[in-house]
Structure formats: C-alpha cells, structure tokens
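What follows is a set of notes on a single structure, which appears directly below.
Note that one protein chain is taken out, while the other chains of the complex remain in position.
The block that comes next holds chain A.
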Amino acid sequence: MTHFLMADAPVDLNALRDGLHLAEAGGFCTFEGWVRNSNEGRAVDGLEYEAYAALAVKEGERIIEEALARFEISHAVAMHRTGTLRIGDVAVWIGVSAPHRDAAFRACRYIIDEIKHRVPVWKKEHYLDGDAEWVACHHCQTAPRASDESHDHGHHHDHGSCGHQH
C-alpha cells in the first residue's frame, strides 16, 4: 500500500483522510504545513519545491514504516508537494489514525520531523521584492560525515537538514 505521496498538484485531502478512517481507529490526528507570508523577516510571495522524487518516495515510505512499527497506530499517510505554491497552500500533509490518541499524536510528530530531516526535497523562496533564494539550512547540525559507512534510519541523529519551522 502506498503511504507516501509526492504530488506536483493539489491533492484531495478528504480522500486521504477517508483512507485512514478505519473501524479499529478511535481517533485521527493530522499535521498540515502551509506556505506562510514571511520568513526570517522577509515578505514571501510563494515557494517552489523541488524533489528527487524517486528517492523521496522511497525514504518517505521508510519513515511511515518506522512509525507503524514504533507506535500503536492503525494507519498513516503523508503527502509532500512539489512545484510552485502560493501563500496558504498546503505544502505537506500527514494523517495518522490510531485506537488511542496518544500514539496518533506522537506518530504524527515523528513523521513530520523525519520528513524534514531526511526526505530529499528543497525549497526556494520567492520574495515580494522579486528576489528568490534556495533556503539555506541555517539551523543545520553537522550532516553525517562523508565517510559515514552506516546507513542508519534511526531518529536520534540529524540527517543534515534543519529544524526550519513553519
């Protein structure tokens, strides 16, 4: 079953939600990331997302599999947009259903954090003044060393992205 979507156009979010609405689930938790109108003091006009789509889907599926193994949840789905987005558009969507709410909240948080650290997607901001820039990862920890042999999917380390918050 597909758990992770890279979408180059808006997706029907109600349909994603319906897929999570299972008889065993006592609740559902979602996180939506939206394009906001400013970043670090600059007025933002819109965003452009570029992805290494094949690997993004592969890594996104791994993250959801990890969440399913780690938390007592029924189902989880995530979607990330690519292409040009305007203020207010949904850039990323995560939905988790579970018998009990605690696992749903925690799994949802886990999935968005891992997506931001691991999935190969890059954001270019277009500013109201006409300028545009690839967002630098100011808050980045040191990425995995180039010589790092292991390919660890654990969540205790940083994969070279930032905690850049929406």
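Keep in mind that, in the parts below, a residue touches a chain if its C-beta (ideal position, glycine included) is under 8 Å from a C-beta of that chain, and two chains touch if they have at least 3 such contacts; residues count from 1.
The working rule: contacts and distances are computed from a predicted model.
Chemist: Looking only at the UniProt record of the hidden chain, which name from "Transport permease protein", "Molybdenum cofactor guanylyltransferase", "ATP-binding cassette domain-containing protein" or "Cytochrome ubiquinol oxidase subunit I" is the right one?
Modeler: The UniProt record for the chain left out of view names it "Molybdenum cofactor guanylyltransferase".
Chemist: Name every residue on chain A in touch with the hidden partner chain.
Modeler: On the side of chain A, residues 33, 49-52, 54-56, 58-59, 80, 91-92, 112, 115-124, 134-137, 140, 142-149, 151, 159-162, 164, 166 touch the unshown chain.
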